[in-house]
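Shown below is the structure under consideration.
Every protein chain except one is present and positioned as in the full complex.
Naming follows writing order (A, B and C), and every chain is counted from residue 1.
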Amino acid sequence: MEMAAPQVLMIVGALLFGIGVIGFLTRRNMIVMFLSTEIMFQGVLTNLVGMGLLRGDLNGQALGIFVLVIAAVEAGLGLAIVVMLYRRRGTLDADGWRTMRG
Amino acid sequence: MLALVPMIELLLPEIVLLTGATVILLTGVSKTLSRSATLLAMLAIFGALIATYRHNNQELLATAAASVEALNPGFFANYVRMIVLAVGLLIVFANRHVPEEGERAEFVALTLYSLAGVMLVALANNLILLFLALELVSVPTYILIGLSRRDIEAQEATAKYFFLGAFAAAITLYGFSFLYGATGHLRLFGADSISAWFIDGGSTALANDGMFLLGVLLSIGGLAFKLAAAPFHFYVADVYQGAAATVTGMLGFVPKFAGMVAAIHIVGLTQWNLSGPVFWGLWVLAAATMTVGNTLAFMQYNVKRMLAYSSVAHSGYMLMALLIGPGQDGSGSAMRNGLAAILFYMAVYGIANLGAFCTLAWFRKPGRDDAYQSAELLEDLSGTGRTHRWAALALALCVLALMGFPLTGGFLGKLYIFGSVFASIGDQPQHATALVVLVAIGALNAAVGAAYYLRIIASCYWDAPRDGRVAPTPCSALQAVWVVCGMLVPVLFFFPGTLARNAVSAAHDSQMKVAAGNAELVARADETAGAVDIEKPTARSATPLKSARASD
Amino acid sequence: METLRSTAIWIPLLPLIGSLLVGAIGLRWLKDRSHWLVIGGVALALVAVLSVVSTVVGEAGRAHNVDAVAANEGIELAHTSEHDSKLSESFTIYKWMNMGAGSWLDVSFRVDQLTSVMLLVVVPIGFLIVCYSVGYMRDHHGHPERGYERFFAFLGLFLFSMTVLVLAGNFLVLFVGWELVGLSSFLLIGFYYQKPEAAKAARKAFIVNRVGDFGFALGIWLIYLTFGTLDYQTVFDSVSLAMRFDGDNYAAIVPQLQGLLGTERVPDVTAASALVLQVQDRITWIALLLFCGAMGKSAQLPLHVWLPDAMEGPTPVSALIHAATMVTAGVYLVARCSVIFAASPVAMWFVGSIGAATALFAATIALTQYDMKRILAYSTLSQLGYMFLALGVGAFDSAVFHLYTHAFFKACLFLGAGSVMHAMDGVIDVTKFGGLKKDLPITYRTFLISSLALAGVPLLSAFWSKDEIIHAALAGNMPLLGWIGLLTALLTAFYTFRMVAMAFWGPKMLPAGVEHAHESGRWMTVPLMILAVGAVFAGYVGVHFKSGGFLGFLEPHGTFHHFLEPVFAGAKVVLAAAPIAHEGHALMYWSSAIAFLGITNAWYFYTKRPTIPGAIALASGPIYPLFKNKYYVDEIYDAIFVQPLRKLGRFFFGSDRYGINSLLFVIGNLPRVLGFGLRTGQQGAMQGYALGMILGLVALLWFVLQG
Partner (left out) sequence: MIALPFLGGLAVFAFSGWSPDMVRRVSMGVALLTVILALVAYGEFDAQRAQLADNGVVLVEDYALDAAADSGLPVILRFKLGLNGISMPLVLLTALLTPLAIWASFTGIQTREREYYALMLLLFGTMLGVFCARDLLLFYVFFEFTLIPLYFLIGVWGGNERRKAANMFFIYTLSGSMLTFAGVLYVGWKASQLTGGVMAFDFATLSQLAEQGLLSSTEQWWLFLAFFAGFAIKVPLFPFHTWLPLAHVEAPTAGSVILAAVLLKLGTYGFLVICMPFFPVGAMQWAPFVGVLALAGIIYGALAAWVQEDVKRLVAYSSVSHLGYCLLGMFCLKMSGMTGSVLYMVNHGLSTGALFLIIGMIYERYHTRDMAKIGGLARKMPIMAFFLIFFTMSSIGLPGLNGFVSEFMVLLGTFVSQQADDVATQGGPYGVWYAAFGATGILLGAIYMLFMARRVLFGKLTEPEGGFDGSAGLTQDLTGREIGILVPLAVACIWLGVYPKPVMDMMEPSLQPILATVAKVDRSQFGEDRHAAPGRAVASDSPTFASAMDGAPGTQFHHNHTSNKIDPNHIGENRRLTRVTAIAEARSPLKGEGRGEGTVPVADEGRPYAATDRVVLTDYSAAAPSRTNQEAR
């Protein structure tokens, strides 16, 4: 159990990351898509923690903390953008935003 | 805490720039004060330039760098800084007319943040710092796109750029986590670093470490988004089209430069000792990027989209050189240097690209939501060769430079890239055919590129002018930018020396860094085991993986 | 020889200068005085010719050979005399083409007996015809025609070219003259360029000549390939050496070849024997290829088609170029290269056969034509055929002799026809007029004299030369050619007098619109008379008085032949044929009889019983139309060569447009196709983009981590 912790964390991280990717690809609601990216970040975070355990130092967790910060920044920015888009269109369907193509 | 002073010393340009940006941001509270935003930005940039110039003092750097592990100062960083600041100055000027009256301060400040981000990317010697710097580059650009125009396209562009950017950032970061996980280090070069781990390992098991490779590949994949390399290029056209032309000019340069510098760091971790699959992976990436970019651009009649896809193609060319790396030369004379080619190319490309977009912005036409928007379609440009001949000439020159035509700096850029690829054949004889084929693909792509670039020139010069279709933007700063770009393009052909020399020493510097790390390792290896017999730190034949692959 | 050299250079230059001056200032300033410059130039050239010829004649006895003497010394030859009695002067004027390694092709001239004869034909007759043109190229009121000065400029150019041709000292210069006369001919035939026929005929002449020149050029290159030089003397000497090379004399001949060709080419016996082999291999090819050129220029079958059409040019042109001088260039060429031809039995056979075939063929066509100039043109073809026949049977001197006599009477005939045409306001169809005997007395008399000469009436010039030819043919190994010659002689007499009868005899008849037939002015009649005198007496340089000869006192083979002997000595040696014995004069009587038979028949058919010819024509079935339509050669050429080539050209052009360009279109649109495919990925949906990114990334990972 103790021995397996890093690997478990890594697997969980990978799963989270995968779920985030799949969510990003499949959900049409922009907020959900945005949340999916957040899940991807969390997956990375989990992975980092696992790696840190594997390597036995704090570097991984240090990077993890910065990831949290960045995720927060992205969250703020993302929500602002979502609000802007919603104001313009009145919908959050990602498919609505494809006027430019080709 | 002792490290703090050297840290300040080393980061002085960035600090100046960021302080400037923050001050400008603060001036935004008052309308009167925000008028001086450009001036302040200029001051900040000049300040940063002066600070950078100071850093050319090697001794100063050496003493300071010794105590700060997270930074990687040197000519490489200085070169990046100088190019970024110089082009940044132009960008700031070019964008003078874009934001609305009240938002100029924010706009300028965000630009400066982004520039500072690129500089930090070059400086970073630590995954954390690298990642933060990359985010510092991209986050302001998300906002800039949204700020630059009010219409729906800009918003769509913002959304796409942001969402996909976050997506890609997550991928990059995932890659970083594996890099860390595989090696146990966050430091990139030097003692106790990832690259040291790589060399130290020196054995098949380590070099072939799946986790390490995964880390490299995921990182590069994420960075490929910034580079707009295929298949991460999808967003490019939409975003470039949506943003205001001058912001597009910036988007073509700033994030790409950051991505390229980061990619140089990441690939540099492997000492350019690319194992077969990685080599082929990058090979395919470069070939696909060139081809995809050019063929898609070939289909466009919207100049902005065309240039967007062409920027994809340019990434492809640069990836060619990235494949080569700094070349290998035990004497360290850094001949046939792919990195130098990239650095040179990037500068020329940035200028030409910015110039082209600035002329597009200068030819404005009535827009949908805005009062005006930049010229976009080919037909908007028709006859401008007669009505606005200097602007059209500048556009033509910039486009020719992008085409890589002789008598423009673009030609030298292509020359250096293709040349470095050829030069590296000697280093990698097993890849000789692949490299020659890659150059041939590049050459054919350049021909395809010529076809669509010519369309721009043709519509400027061949078609009859249409009355009232476009009118010049009354912004002398913008005009000044395209004048400067138009002049720099041929100047860079005839007088490439300074830039080229600096690019070479920058590349040389980054290689030295690697070599320095290696030297330490060699020393250590001698001390401890004494069994690892590496005469030249970067001798490739010493790597069994390589020879194993070659024998396949 | 410095004087000879400088004089010879002026022979072509003088007409050229006259011509250029007229061309430059004629239109604006000289106008109807344009002829004086050219006449002056030609007259001075004539003086130069006379001086050159007198030198040649004067030195004829002296052994003198600059080029070959050294090489010949000490060589045991069967006929060592060949070089001794020869005056053959070659001189280089300047270096022309760089062949590498210091060797050049030069512009060089050569003066010898053959040249002298040719000059004596070309320049005096040229002079007379230039004078004649002064009258001819005006209307009845003395106003010059449009393009008067142009005409004289072209005539001057022609004389320049022709003299270059005959003076040439190597094959290259010969080729230059050859092409230049082609140009002059082209320009002069196309003189009435507004007439589509004239323009067409001019082009045809040039192109058909080019066909011949194509072979000629190949022949020249083959000579260069074989001998490494184009100089006449070197080539001829090499050929004759090569033909003499055998097991006994190689030791003597090798140094001789080395002297000729240089030790680089002939270092030793091996090389010499290789060269000999090469020469023997190639000699037939060289001769045949050279003969191609001759066929073109001298309008021999099957390249004869241009000559009748060339009659679209002004009549003096027809007289000068297409009767007296240029068309004989082919004969000159073969005579000049007699050594080469003599060395190849195949070539000799070919030349003789072509000559005989042309002689007969052209005569049959001439029977049915109504255009006076065309009849004369076919007659020229036929007479040229005689000359080649003579060459083919090895009677080179007879051929040149016939060339010489032919020039006088045929020029006279053409000029006479021109005079008629002038009087008839340009009508030349003999069915449209008749009985002009009274109205054009001088023209009639001169025409009659030269017709008699052409018909081969005894004691007139052509009698001697033609008879020699037939004699040589019958005596040689191809007697069939002689019989053909005799048959042709009959036809010749007939068609000549058919023409005379229709034009001059019988009831008077004028074409519509012509009220009076005026005899031409002095500018025209004086040359006519001079030429008629020539037609009578020119032959006497070729005979000598000898009791027991023809009619008891005349014997063929006179001064003329002796004069030319050195030129053909080499060929005679190579041929190794016994000299033709001129014994027994039965043939002469027979041919006289044939001539009279033809003449009387013509007289009977066309003045006494004009219905007979029509009846014969009807009775002959397809033969008459065949003759009348010139054996449909033009049509056949058109169908076989011209149309298919044009079709091919169209096909090529089409394939450019649709083939190559379509291919290019396809290639050029590859990026478009690719782009179109890739564009489907650009649907604007960001999740699609993300999917693409992920798939790409997965592919990359899979590729790298697996691979």
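Heads up, the rule we're going with is that a contact is a pair of C-beta atoms (placed from the backbone, for glycine too) under 8 Å apart; a residue touches a chain by one contact, two chains touch by 3 or more.
In this text the structure is predicted, and so the values were computed from the model without any measurement.
For the chain that is not shown, the touched chains among those present are B, C, taking the whole complex.
When the omitted chain is restored, the residue from B:8, B:26 or B:443 that touches it is B:443. Within the whole complex, the absent chain has one touching residue among C:52, C:217 or C:387, and that is C:217. Across the entire complex, the residue among C:10, C:91, C:206 or C:447 in touch with the chain not shown is C:206.
Panel shows chain B; residues 327, 329, 333-337, 340-341, 385-386, 389, 400, 405-407, 411-412, 414-416, 418-420, 422-423, 425-426, 436, 439-440, 442-444, 446-447, 450-451, 454, 458, 461-462, 493-498, 500-501, 504, 508 of it touch the chain omitted from the view. Residues of chain C that touch the chain left out of view are 27, 94-101, 172, 175-177, 179-180, 183, 186-187, 190, 193-196, 198-200, 202-203, 206-207, 210-211, 213-214, 217-218, 220-222, 224-225, 246-248, 250-251, 264-265, 267-271, 273-275, 277-278, 280-282, 284-285, 645-646, 648-650, 652-653, 656, 660-661, 664, 668.
By our rule, only the chains that are shown with their structure count from here on.
Taking each chain's centre as the mean of its C-alpha atoms, chain A lies 26 Å from chain B.
In whole angstrom, the spacing between the mean C-alpha positions of chain B and chain C is 78. For chain A, residues that reach two or more other chains under the stated contact definition are 24, 33, 97-102. Annotation for chain B: residues touching 2 or more other chains are 159-160, 163, 167, 171, 237-238, 299. Residues of chain C that touch chain A in their complex: 679, 682-687, 690-691, 694.
Contact residues on chain A toward chain C in their complex (touch as defined above): 21, 24-26, 28, 33, 94-95, 97-102. Within the complex formed with chain B, the residues of chain C that make contact are 668, 671-672, 674-676, 678-679, 681-682, 684, 686, 688-690, 692-693, 695-697, 700-701, 703-707.
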